[in-house]
Each structure stands twice: as structure tokens, then as C-alpha cells.
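To start, I am sharing the structure in question, which I have written as C-alpha cells.
All protein chains of the complex are present and in place, except for one that has been dropped.
A, B and C are the chain letters, set down in written order, and residue numbers restart from 1 in every chain.
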Amino acid sequence: MKIQSVGIKDIQIPVRIREKNGGLQNTVAAVSLQASMPGEYRESCVHIFTSVLNKYMDEMSVTIFPELLAEIQEGLRAESARLEMSFPYFIEKKAPVSKTRSLMEYECTFTGAVGTDDDFILSVKVPITTLCPCSKEISSAGAHNQRAEVTLNVKFKKFIWAEDLIRMIEESASCELWALLKRPDEKYVTEKAYENPMFVEDVVRKVAVVALANKDITWFSASVESFESIHKHSAYAYVDSNEVR
Amino acid sequence: MKIQSVGIKDIQIPVRIREKNGGLQNTVAAVSLQASMPGEYRESCVHIFTSVLNKYMDEMSVTIFPELLAEIQEGLRAESARLEMSFPYFIEKKAPVSKTRSLMEYECTFTGAVGTDDDFILSVKVPITTLCPCSKEISSAGAHNQRAEVTLNVKFKKFIWAEDLIRMIEESASCELWALLKRPDEKYVTEKAYENPMFVEDVVRKVAVVALANKDITWFSASVESFESIHKHSAYAYVDSNEVR
Amino acid sequence: MKIQSVGIKDIQIPVRIREKNGGLQNTVAAVSLQASMPGEYRESCVHIFTSVLNKYMDEMSVTIFPELLAEIQEGLRAESARLEMSFPYFIEKKAPVSKTRSLMEYECTFTGAVGTDDDFILSVKVPITTLCPCSKEISSAGAHNQRAEVTLNVKFKKFIWAEDLIRMIEESASCELWALLKRPDEKYVTEKAYENPMFVEDVVRKVAVVALANKDITWFSASVESFESIHKHSAYAYVDSNEVR
Partner (left out) sequence: MKIQSVGIKDIQIPVRIREKNGGLQNTVAAVSLQASMPGEYRESCVHIFTSVLNKYMDEMSVTIFPELLAEIQEGLRAESARLEMSFPYFIEKKAPVSKTRSLMEYECTFTGAVGTDDDFILSVKVPITTLCPCSKEISSAGAHNQRAEVTLNVKFKKFIWAEDLIRMIEESASCELWALLKRPDEKYVTEKAYENPMFVEDVVRKVAVVALANKDITWFSASVESFESIHKHSAYAYVDSNEVR
């Protein structure tokens, strides 16, 4: 049985991620590596993986992935190699009215593969607010709303920053989130969500429309999970660009 | 070193729980057992635990716990023994307007100890809606709201049903939840939450007032965690009856 | 944008699962439902889903899924519908030497789809022991071993019981697990694992060989994650039948 994927999962390492604004951000990544190997390189697998990772962990970015993966593949003499790293990523935001600064945390994932299928997927998870259109329409006052989470995975031909994907998603929600809001900000976000009622399928459609219009994105999938405030379960919607183009 | 606690954690077993309405409910419990033992009964520990559990798992209820624990303690010749079991518990509810029936799921925990500290704690986790008073007050329309979770732990001198604790909590929220709501029900819950704005500290205070008034409850702690729709973090409040009586 | 998937996630319901031995097992399932719908049936989506689920939850089995899904699809006038349910599943096992009876818990998942892609996938997660061949070979005594988890997903043309997939996996490990072992049993499992050293890729290959030989299985994927006792991370191996046939 020739082809199989062997590797390690869920090792934590400190990394530095290149930011859009030019800076380097210190964070901690959960890393998985798999390789398809013809023969028996098991021990060296982890060893080569770790030494390559150590070499690059001081400046990890989307552009460095192909080089890093090629080095792993060559070191392992593998048919293919695949690396996935997920990490909390922080962006400073200014509150909408008071302009108070605070850090929002997003989960980002880089998934890269070399060998049989060269590929790179950039993924972001972005928390947002959804406000229910049906609830607003039928009620004399108020409307149920809740935290939801959008996951967007993209492949691209020209480089795209995680910051830009996050912005694209936050502009597609009933309202975006901040870590710190003062009273005038809370008034703003409450009223903005109430003015923009959206079902999960509305959010996913809006994200999809923007992603389809971006000529640098060659593939994407988007999902929204809304932690309903009136139920114990979630509402969910999903779109894959292959099915809508 | 005489006293220590040894046991097993996180074993799953099917159990049948006695309901307030007289029925028996089939569910699945995660069970942990610890015992303080003078000598060396390690192998038999798991063996005695499992055989006692097998004997009682067809009808598990708060009233059976003392007997079950005494049997474990005696079997192990332990100074003390402690058993904790957590399980999803289902209650059929009727939607507030359409009266549509559906099952709500709650997490219940029985914690019992015999020996040095005879004790029994009944715990319930109840999902609710909280609607922010500040957001309502300052906004021209709407108010942010979200799913929250109340945890209530009680000791009692006269038996109390989980059903009664759950009811007590649901009546202390901006609004309670149902698994299935039709349009008139959704109108009802939206308007009810809007009429009952509550911070996490308001919910925990209301639960505490009702629990303090119940003469059968000898101790309780209550906490509320609200999964804020305008933030990525939770709001949290906690009360222990020893500090407020 | 025509095609999209909308539904609910992570609702818990009590179900009864048909066992291979003819019995019905009470357990609790986490259920997700998605449908692709041309128009606007959002409210009825959850309503139809819940009423169909209520109708069938007293006897859920692989054979009932197509009927259940067709009813959901028709009720929603959906292009396609997809239902996934995961539940703890208990099998009574006899310890290898003492023949002591105890219940082992496995996680099972039924995933069914009707409409554009009619499909049914049966998945089982089975905990096993792996013992490292390299560690055994190079050490003067002992060998590191650990708990591992095998996940097997299969499609079939002729019905296969979860019980049979679980057995197939347990026979492919360094040793299988039991919930309750007496001293002679513990001697047996220790010696058996030591006699059967296997890397994660050995386990996944053995599972794949047996699955490939089964003419009723039309597709499968298998993975093994080993919670290494000498590392904080896992070892991992994966095989998809499309790549090895």
C-alpha cells in the first residue's frame, strides 16, 4: 500500500507572524504536519519537521510557506508534504464612536501543501453579531440577536492579507465586534445591528458576493454559525464557490 | 501520608434517571469516582465501583445516592467515597403561544460524598436569554441580547427535583429558551426579553433571592455566563449563599 | 445565488439505535441538519426537521435513514438534505481471561444525504492501544505505549453494522481496550500489546487492508491518532481508499 499520510498533530510552538502593516506579531500556533512517504523515515520525519520549523518560526508568513514546505519535502524525500498552523491573531481596532483602542482576537489558519497538490489555503474565523429579520419584523419592539462566527477559507493567485479577509467579513454582518466599547459605542452597535437584520444565509451570501467579485480569489468556502439567543442550538449556513460560480 | 483521593475519571455509562413526573429517563452519564483509602485496594476499587454502578444504573435518582455511596465505601473499606455524574437531561416544554411541544436539553450533575463529609449537591446548567438594560436605555431601537448559561448548585434538607431548580432559573431570566418556536412564539420571546432587560448580576441576584427564600435549600452557589453578542468575551457573575445570607 | 446549505447544528436529542443483536439501545445524539433550498422556508425548516426527527427517534437505524431523509427533503421542497447524528454507543464486552462483563463506549456517526448526492456514511471512533516498534527494538526492557483513537468512515452497498466495523478495528491494534480488567486480564493485555508493536501507519494499513478486502464497502477513509506517552503531541496517519485502490 504505497500512498499514505503520516505525521504529527497538535504540537504548540511560539511563532512570529508578518502583519499587513509591516510589523511582526508574536503568537502561539498549534501545528500539524503530514507527509506521504515511499519508505521509512519516521524518526527523521519529526526531526526534519522540527528543525525546519525552528528555522522559520521567527518570521512566518504566507509568502514563506512554499519555501518552508519545499524544504520539508526535500528533507523527508516525501512525495508530498502538508503543514497546517492555527493561531490567535490580534488586530487593534478603534471603537466606532469614542475611537477607544483595543485588541480583537481572531483565529487564523495557514494550510500549505507541496508535492502532488501544491496548494495554500488562508482561513480566518471572525466573530460577528447577527440580528434576526423575522424577529424584528413580527415584534412590537426589539429583535433577538446573538454572537455568530464566520469561517472563510480562500485560495488566491495574488497574495491576500488576513486583515483584508477579516474586514470583508466584518462589513458583511449585522454588526462587527470590538473588545472595548464605551456608552456611545454601545448605542452605535445596538442601532447598527437593528438597522441591518440578517439571517445566517444572508451573511454567507454577502461574504460570497464580495469574494466572487475579488479576481485574486481562485476558490473559497464560507460558513456562518449563529449561537441563537432564543435556542440552545446554532443556525448554520454554508457556501462553496465551486457550487455558486 | 495518610489521606488522599484516588479513583477514576470520565467513564461514560448509560443510566436511567427518575423524573419528577414519575417516569424514568434514559440518558448517558460521565462518571467520576474518588475514594480515600487507608491501604491498597486499587484493582478492586474500579471493580467494586463498576459492580455497584451496574446494580443501580437502571434507576438512578437523588434518593438512591446515599445507599449507592455507602455500598461503595463499605466495599472499598474507604474512609470516604465521592461520586459525581453529569448527564444531559431532557424536559418536554410547550412553546409559549402555539403550545408546540419540543424537548429542551439541560446538563445535570449529581455529586455525592460519604465518610468524612456526608454531602449531596444537585447541579443544573440552564441556557437562557439575557438582554442588556444599558443597551436598551441608550439606543433609539433594539437592545443587544444573547444566549447565557446559569449554573446552580444546591444542598438541601428536603428533597428538591432538578425540574424545580430549572423552572426557578428560567423564571429569573430576560426570557427562557425552547427547542422549537413558531412565528407567534418568536414574537412572544422577542418582546418578553425586551420587556425584561437584565445584566448577569441581575439574573444571579434574582436566582439567589428565590433560593434564599426556599427553606429546603441549605446552601447554594449560582453563576451566570453571558456570551455577549457585542463582544468576543463573556460577562460573568457569581454568588455563594455563605456570603449573602 | 441559488445553491446554499442552511440548517441547524448541535441539537441534542434522545434516540434509540437498533443493535446488531436485535435490541434497541437508548442513547443521546448530537444532530445537525442542512438543506439546499430554492426559496424561503426558514421557519418550517426547523419545524419539519423536528417533527420528522420526533417520528423516527424511537428507532433510529442505518436502514431508516433514506426514508427519514426523503421525508425531510419533501417537507422542505429542498433540492437536497443532509443529516448527521453522533452518539455514544455501548457494547458489552467480556474481559479476555476473567470473562468479566463491562460496557465499552464508542462514538458512532450516521451521515445521510438525499437529493444531488445520495449518500450514507457510517463512522466509528474506536480507542485502542499502540505500542511503539522502535522503542521495543532499541530498549533493553519495556516499550512505550499509549491510548490511540481510530476513526473509520465507510460507504457500503450491502448493510454493515457498527459492531462489525468496531471489531475490524480492534483486531488491527496492538491491543483492544475494555472498561473493566482483573489482574489476569491486565497481564494478558500488557503481553499482547508487547507482542504486537505497531506504529500509527501500521494500524491504518491493517485497517485499510481488511476494508479493501470487504466487497460490501464501496469507499472508506481511516485515520489513527496516537496520544504519545513520550511526547505532548500526537502521531497521526491517514488513508483514503480512493488513493490506495
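Please note the rule applied: contacts are C-beta pairs under 8 Å (C-beta built on N, C-alpha and C of every residue); 3 or more make two chains touch, one makes a residue touch a chain.
In this text the structure is predicted, and so the values were computed from the model without any measurement.
A.B. asks: For a quick check of understanding: of C:31, C:72 or C:189, which residue touches the chain that isn't displayed?
C.D. replies: Considering all chains, including the one not shown, the answer is C:189.
A.B. asks: Looking beyond the chains shown, say which of B:47, B:125, B:144 or B:205 touches the absent one.
C.D. replies: Once the missing chain is taken into account, the touching residue is B:205.
A.B. asks: Quick one: say which of B:5, B:21, B:63 or B:218 touches the chain that got left out.
C.D. replies: Looking across B:5, B:21, B:63 or B:218, the contact with the absent chain belongs to B:5.
A.B. asks: Identify the residues of chain A touching the omitted chain, counting contacts across the whole complex.
C.D. replies: Answer for chain A: residues 11-14, 25-28, 43, 46-47, 50, 88, 90, 100, 102-103, 105, 179-180, 182-183 touch the chain left out.
A.B. asks: Can you list, in ascending order, the chain C residues touching the missing chain?
C.D. replies: Chain C touches the missing chain through residues 104-105, 127, 129, 131-132, 134-136, 138-147, 175, 177-179, 181, 183, 186-187, 189-191, 193-194, 227-233.
A.B. asks: Over the whole complex, note the residues of chain B touching the chain we left out.
C.D. replies: Touching the chain left out of view, chain B contributes residues 1-12, 32, 34, 42-43, 134, 199-201, 204-205, 208-209, 225, 232-239, 243-244.
Please note the rule applied: only the chains that are shown with their structure count from here on.
A.B. asks: Taking each chain's centre as the average of its Cα atoms, which chain lies closest to the overall Cα centroid?
C.D. replies: C
A.B. asks: Going by C-alpha centroids, which chain is farthest from chain B? Tell me that one.
C.D. replies: Ranked by distance of C-alpha centres from chain B, the top chain is A.
A.B. asks: Centre to centre, by mean C-alpha position, how many angstrom separate chain B and chain C?
C.D. replies: Whole-Å distance between the two chain centres: 30.
A.B. asks: Chain C: which residues touch two or more other chains?
C.D. replies: 11-12, 43 - these are the residues of chain C that touch more than one other chain.
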